[in-house]
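The structure's right below; bear with me while I get my questions together.
Other chains dropped; remaining ones untouched in position.
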Amino acid sequence: MASIDISGVKKVYGGAVTAIHSLDLAIPDGELVVLVGPSGCGKSTLLRMIAGLEAITEGTISIDGTVVNTKEPAERDIAMVFQNYALYPHMTVRGNLEYGLKNRGTPRDEIDRRVTEAARILEIEPFLDRRPRQLSGGQRQRVAMGRAIVRQPKAFLFDEPLSNLDAKLRGQMRIEIKRLQRNLATTSVYVTHDQLEAMTLADRLVVMNGGRIEQVGAPLALYERPETLFVAGFIGSPPMNLIDIDDLRDKGALALPDGSDLVGIRPDTIQLSPPEGQHLVLEATVELYEPIGGESHLHMRLDGSGQLIVAAVPARTAVTEGSRATLYVSMTDLHPFNKETGQRTD
Amino acid sequence: PNVAAQTEIAWWHAMDAELGKKLEEIANGFNESQSEFKIVPSYKGTYPETLTAAIAAFRANEQPAIVQVFEVGTGTMMAAKGAVYPVYQLMEDNGEPWDPSGFLAPVVGYYSDTDGNILSMPFNSSTPIMYYNKDVFEKAGLDRETPPKTWAELEAMSRQIMESGAAPCGFTSGWITWVQTENLSAIHDQPYGTLENGFGGLGTEFTFNGPVQVKHWDNLKKWADEGLFEYGGPVGGGDAPPKFYAQECAIYMNSSASRAGVINNSKEFEVGFAPLPYYDDVTTDPKNSIIGGATLWALNGKDPEVYKGVAQFFTYLSQPEVQASWHQFTGYLPITNAAYELGQEQNYYADNPGSDIAIKQITRGTPTANSKGVRFGNLTQARTVVDEEFEAMLAGTKTAQEALDAAVERGNQILRDFEAANQ
Amino acid sequence: MQAKRTIFPNKILPYMLLVPQLAVTLIFFIWPALQALKSSFEREDPFGFRTTFVWFENYRRLFIDPNYVGSLSKTAVFAFSVTVLSMSLALILAVAVNRVLRTNRLYTTLLVWPYAVAPVVVGILWWFMFNPTIGIAPYLLRAAGIDWNHRIDGTDAMILVIIAASWKQISYNFLFFVAGLQSVPQSLIEAAAIDGAGPFKRFWTIVFPLLSPTTFFLLIVNMNYAMFDTFGLIDATTQGGPAQATNILVYKVYTDGFIGLNIGSSSAQSVVLMIIVIALTAIQFRYVERRVQY
Amino acid sequence: MIENRPFLAFLTHLVLIIGVVIVVFPVYLAFVASTHGSGDFMRGLVPLLPGPHLVENYSFMLNEGISTAGAPPLSIMLLNSLVMAISIAVGKIAISILSAYAIVFFKFPFRLLAFWIIFITLMLPVEVRIIPTFKVVADLGMLNSYPGLIIPLIASATATFLFRQFFLTVPDELMEAARVDGAGPMKFFRDILLPLSRTNIAALFVILFIYGWVQYLWPLLVTTDSRYYTVVMGIKRLAATADSEPQWNFVMAAVILAMLPPVLVVILMQRLFVKGLVETEK
């Protein structure tokens, strides 16, 4: 168990593509940090630099206080779970679990003890003598986890470990990983581009974009107070509606901070009847009514600008497509931004 | 003349290099002498390759009208009654002159069947002789004009050549079968097989594992180990001539027809010619060497028009001028007495010392049953066996006696197969 | 056998499409194979005038002929050596090429072209190098104090043809090993590195076992190559000699049939060879069917 | 991956360079030999540096050849090889793509039987059944003709398998879409399947061209007329006579000429070549 310190780290591929621009991140011992961001934003690159699979162009990475920049992966004492699991197909499950320990010369009885323990925790005892191809996707995922935990490494690195599973299984495994990490209290870095996974797993969430960190914080904090336009748009589903202030009728009355020129409105904060306290009023035409069970989505076109916005309303809300609607949003639910800087303004 | 009406006559042969060029010249000569026929020679590889190619082609009905078959194939061809058009009959059918008595005696003796008829057209007969490098002899402190007469002398001289550093090797040889086994037997009057060396019929058996042959093979093995003798490879022994040309080996035994190549490739040294050596402890009266080379066979299955051309071509070939020029250029024997006489008239033998060694050697003494030649069916295959056994002996896996015994045994099996297939 | 989920309903068309290939196959493959079977029970004179039915005589003679039995074992030695030699050299080269990223293409180009050289030409190249009078190899060997004579020594000759045959086959094996190596998922190698394995350990414990499908495939293909495709090579070098030391089965079929004109024996040998090929192919086929790699 | 092992990098290049030398040296020697005069081979060791007779030797071989070594002018033999290699490649591709199409996209009685008959050709290389095959060709009067050189070699299980394999990877939906779009079997074959197979066809062509070019035994058997000799078979006879008659310069010029076309194809079309090779053998 160890802390991970990333300071001023930069990665340039082949002298041309800058995948990571001077990035700083400190991960305290025992924390589970989730990296999210759109495809190509550098999540895997960062993770692989921590693992030693990718050379670091600039800056330093330390594990447990020691700079590891030039150490081979084997010397870093970390474990990694890959998206495709990377199980050794020619070894049994047991062989897979033992491999890392054997390479490090762990005594035989210690190996057995640890493998048995890991197999018990992950409930894979019945498959210990099978080959990976004889396992289902979920079982393979467990073995991959097992291979990481038997090693009792300083840190776990996960690169989208669940993305090959179907939605149902993904939900289950997510919960298991969360429990396991809580129990083992091993420092972990978890890469995903699934929002739900990110929100539910993270102690701290790191939103990345274009090789830079956009915002770091507790998941709900990010949801409730995105600091940048990017984070605002990236987190939340359906995504936050972003409306130009100039398109608002009563913008004068809004009293938004200086420099604000966009307001963000989460679909579920749009109401169809006026709330108490100060609020914004919008007029729109309903284009599409989407019932999705517990709630419904209203796709509407704003008067004036004609912009499309989405509201999440209770299931049986009585609206018909083509009808006109008046929408209300509490002033406290508005997220003001500056377009130019992309930063929050309040 | 109407070129389109020319009848093409395919002639498959095994004459490469200088010999091949000369052969093409002869074909051209005939083609230019008339306009009705065109001889188209094509080279088909070694003698065995040419023979087998022709047989395969015959089976596929793609045979040439004329094929050159070496003396070894004679037994096989004679037995293939349906396949060949006997030359005496061919000449008669086409009204061309045919006089067997005009050929040299050894030729007539070898190529006549049991009824005394010559079945194929004699063309290039040879006999093996010895070539030596006069310059190397001199360098080794030997007399450049005195080649070895006996094997003992040859051994001694070879050793002197090697030890003096004049050349790295004493002698090499083409055709281990023909030169070092068949001819050796004939010269020392040893039988090669029963029933007059096979002349007497299908029931024959090999007997070349006698003491003289064993002794000679033993010696070859001993000399090879010592480096006095270098092996030139199986069949014709393709590696042998370069060894002589490159002055690696001072002495070289091969067909008299190697003369053309030797002369062409020995521009940097002087060559001497001599008869083959003999063991003076076996005989003091070496017999004649035996015939080699090839004859031309007409194959069945062509139009009468073609055979007319073949017959005319054979007549052309028998002309003393054609024969003499072929003989003098290549080193093959003058096939007809007329050609030999013509050479004498031209003073050719006097002007070219050594050029009559072959004819003298093949006609020396009175031929015995053992020196008349060897004529067996499937002899090509039997020779392969002899080569293999010789190689086994050189490799040290068998003694000379064992090798020759094995060769005889395997050879007899081949003879039995031939007998079975031709009964 | 696999086919598409939906298929065209036409009745006659598929037969029309198959006719050309089936015709060629039947006329030039199946029929001659049956002919070979037939004449393996016959004795025939060289010119094909007389044929006698002899039952299993040709086979019986084959298997008591020490030369044939010898040829069987020569073939085994030859095929095995060529396979092992060319595969191990190719594997070493493939692993090396796989390690260099930038110069990869250049090396590959320089290594693959012998594939396009005809076996008989390969034979000539090596025969030339080993020419007893002017060849560079005997010269160097002599300088190194090695007594080399492939004209007489069967072992030397065998070594020569093995080297020549392997030389040609390296490029082929190399390409397949490179393809095999590239199909080993990079993530497995990375996982092993994280699991504490150094480069050599990674190779022996992860990469090599995962190459086993390629290796097995190449084993079969190389056996096939050594047994059949080297005909031209043998013909251009030793022609089976000295004393049949390099007379592999396929060459013997040819020499006994076309040179020795012993059609019956040659046909019997053909039949034996066909049985061997069928066995090899069957092994290969079973393996292709189960190719699901792990 | 971070790796601190400079020695390993050095070793890697060393191994590769040695490998390249082993592969290239015999051909270098052949090339050198082809640039000397005949006399240069009579003095012991083969020369190791190129000589001045390159143009002379090559033009002699191309234009005149050595008829007394069974080698007509090489230009003729090269042309025959070209005809043979191209025709074999085209023929094999044509008949295999049709039969693969039938086998994959149709169900009909005896489909399995047809498949096996084709599969059998894999098992019967021409070398093991030469005599009867030769006889069939002879009986059909195809000796000494281009069809005789070509047709018996164009049945190919490998190419059929490759196409079958490829067709199986063509999504079912593509054919279904075409059917919904109103295309019948031949229209589908022409409009969709054939264009999709383009790179496979090209890759296969490269491989089969080489296959056709390097044929030795078959041309050796079926041609007795020098007008139909191919360069690879012609060369062998040349080499055989070179044993007794040292004209290695001519032999090696011929060797280089016989190697050049297929080797160039491999080098220039490396991508297609590798694809063709790796895929046909699967």
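Observations on the model:
For clarity, chains are labelled A, B, C and D in written order, and residue numbers in each chain start from 1.
Methods note: a contact is a pair of C-beta atoms (placed from the backbone, for glycine too) under 8 Å apart; a residue touches a chain by one contact, two chains touch by 3 or more.
Just so it is clear, the model here is predicted, and its values are computed rather than measured.
Taken over the entire complex, each labelled chain kind is present as follows: A x2, B x1, C x1, D x1.
The definition used in the following text is that only the chains that are shown with their structure count from here on.
Between subunit A and subunit B, the least number of touch steps comes to 2. Shared contact partners of subunit B and subunit C, listed by label: D.
In this assembly, the chain whose C-alpha centre lies farthest from subunit A is B.
Averaging Cα coordinates per chain places subunit B and subunit D 40 Å apart.
Mean C-alpha positions place subunit C and subunit D at a centre distance of 16 Å. Note on chain placement: the centre of subunit A and the centre of subunit D lie 55 Å apart, centres being C-alpha means. Residues of subunit D in contact with two or more other chains: 1, 3, 41, 44, 135, 137, 221, 246.
Chain contacts: subunit C has residues 133-134, 190, 193, 258 touching two or more partner chains. Taken together, the chains touch in the following pairs: A-C, A-D, B-C, B-D, C-D. Partner subunit C is touched in their complex by these residues of subunit B: 48-49, 52, 55-56, 58-59, 76, 80, 82-83, 224, 230-231, 233-234, 239, 242-243, 246, 248, 378, 380-381, 384, 387-389, 391-392, 394-395, 397, 417, 420-422.
Per the touch definition, subunit C reaches subunit D in the complex via residues 1-8, 10-11, 13-15, 17-18, 20-22, 24-33, 35-36, 39, 89, 92-93, 96-97, 99-100, 103, 107-121, 124-129, 131, 133-136, 139, 167, 170-172, 175-176, 179, 189-190, 193, 199, 217, 221, 228-229, 231-232, 235-236, 250, 253-254, 257-258, 263, 266-267, 270, 273-274, 277-278, 281, 285, 288. Against subunit B, the residues of subunit C that register as touching in their complex are 43-50, 132-134, 151-154, 239, 241-244, 258-262.
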